[in-house]
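For this view, one protein chain was removed and the others were kept in their places.
Which chain is which? They are A and B, in the order written, and residues in each are numbered from 1.
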């Protein structure tokens, strides 16, 4: 077990393109860190550099107290779980799991003991003599995990280990991985493009875009205090709603009405020299059904919208409506829309979604009154994408 | 997925060196055994070099080529070769397509059919040629029995040519069929179903869906077989030994080398055949854009 420290780690390909730029990241011993971002953001390249499968162009990588930039993967003592599982098809489950130990010239009795123990933990005991071809997807995934844990390595590296499983199994395995990591206390770096996985698994999450780290923080920090519009749009499901707005006389003139600014926000916007035209971000839960709000909570502005689609999840109700003034667009938001596949579905990205209490009496096609919780609004600079309400703190 | 490339660092240099190292033996062998002898053949073809009079070897420039290209032997052999190539490849394409369809679509005995089709491919050409020769020899063969008494087809030019084509077609159609079968496997079943639902007849599905999708496979198969047929030697050697105007260019070259022992003329013929094959390959690739197999290696 060990900490992993990246200092100014950069990856440049022979054609000159920059895959990863100047990543600084300190992963504490035993920490579970997620690298997340849309495809092509450099997260897998970063993981491969930690594993030693890709060369580091610039910067330093430390595992434990050693600089490992020039060490071959075998000398780094890390274990990796691949998206394809990469199980050796000609070896049985037992041989697959024992392979790293065999390479390390561990004696047979110890290998047997460790494999048996790992198989017990992962509930694989009865499959030990099968070949990978005769296992289900979930079992293969567990064998890949088993191969990683038998070695008791300094760190686990996982490259989208759950993305080949169906949705239900993915959730189950997510819990299992989380429990396993806590039990073993091994430093883990986990790559995923799925923000739900990132939010539920990690101690800390690193959001990447185009080779650059956007923000590093706990899931709660990323959700509540996104540093920029990209992180804000990437984290959270359904995604944050973005609207064009104008700053005028201490209020935000927006398609959902005039939103008065509280003192803290006003001060923050002044300090940041906010432009007149801004983008406001409202998470679905920043709205509530005005008809349901308690007497004393009736503080925020109220607007009327016609419900176009209503989805009831039992515990919550999502209502979709269109706000006048059109949706806000920036390059970051375009990229997010493209990555989520929204563009390909031909879906109406102009829609705003609100998460309401199940008690709401909203009906499809009928108008309703919605209240906005101004305290939960984020204001972004359309040019830089920076969050003006929760600016990057200079420590 | 991020692109899987790496900078030209220590690792990449090592990979490069390993690549060269692994290829070196194959490359050395291929160059030593083909490039050098081809150069040597060109050199020999510029000499008067008769093995019966080795002392009289001398440089004669292009006169061997002049002698070959003005001789009716070369042109007869050339047209015979072209005729055999064109006819047999055409028949093979049609027959091979049929065979491929049977192998692809048959509802039972698939293994048996594929296994028996492999036998003509695998059998030694000389063995098959002897079988055909005996079959058509009067007083010996079951096929000669079917002909009018006294007919000896292998001793007359046109019947012999057709029998050579028959032998060639029998032996190599399975190979063509297997290449086409691989092409057939690339036609998605769903596309054919969709065409069926859209109202296409079986023939329309074949011509409008399967053939266009199989075009790359067909071109590769044609290229391979055309080049191979142009080099025809074994079948002719056994069936007629090139008598009665049935000799191919390869037979002509062989005769000049080993019967007439004229290395100069023989080498000139060898070089000319090499050039012909080059022209055929070039035509295929340029005209039809036949994708050279393995030409695009991705990882």
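Rule of thumb we're sticking to: a residue touches a chain if its C-beta (ideal position, glycine included) is under 8 Å from a C-beta of that chain, and two chains touch if they have at least 3 such contacts.
Here is the rule we use: contacts and distances are computed from a predicted model.
Novice: UniProt names the one chain left off this complex as which of "S-adenosyl methyltransferase", "TFIIB-type zinc ribbon-containing protein", "Carbohydrate ABC transporter permease" or "Cell division and transport-associated protein TolA"?
Specialist: So the chain that does not appear here would be "Carbohydrate ABC transporter permease", according to UniProt.
Novice: Mind giving the shown chains that are in contact with the missing chain?
Specialist: A, B
Novice: Of the residues B:62, B:94 or B:119, I need the one that contacts the missing chain.
Specialist: Touching the chain that is not displayed is residue B:119.
Novice: Which of B:106, B:191 or B:204 touches the chain that is not shown?
Specialist: Here the residue in touch with the unshown chain is B:106.
Novice: Determine and list the chain A residues touching the chain excluded from the picture.
Specialist: These residues of chain A touch the chain that is not shown: 51-53, 72-74, 78-80, 82-84, 86, 88-90, 99-100, 103-104, 147, 151, 157.
Novice: Go through chain B and note every residue touching the omitted chain.
Specialist: Residue positions of chain B that touch the missing chain: 4, 12, 15-20, 22-23, 25-27, 29-31, 33-34, 37-38, 40-41, 44, 99, 102-103, 105-109, 111-128, 130-132, 134-135, 139-142, 144-145, 170, 174-175, 178-179, 181-183, 185-186, 216-217, 220-221, 224, 227, 230-231, 233-234, 237-238, 249-250, 253-254, 257-258, 263, 266-267, 269-271, 273-274, 277, 281, 292-297, 299.
As a convention for this text, only the chains that are shown with their structure count from here on.
Novice: Roughly how far is chain A from chain B, centre to centre by C-alpha average, rounded to an integer in Å?
Specialist: 58
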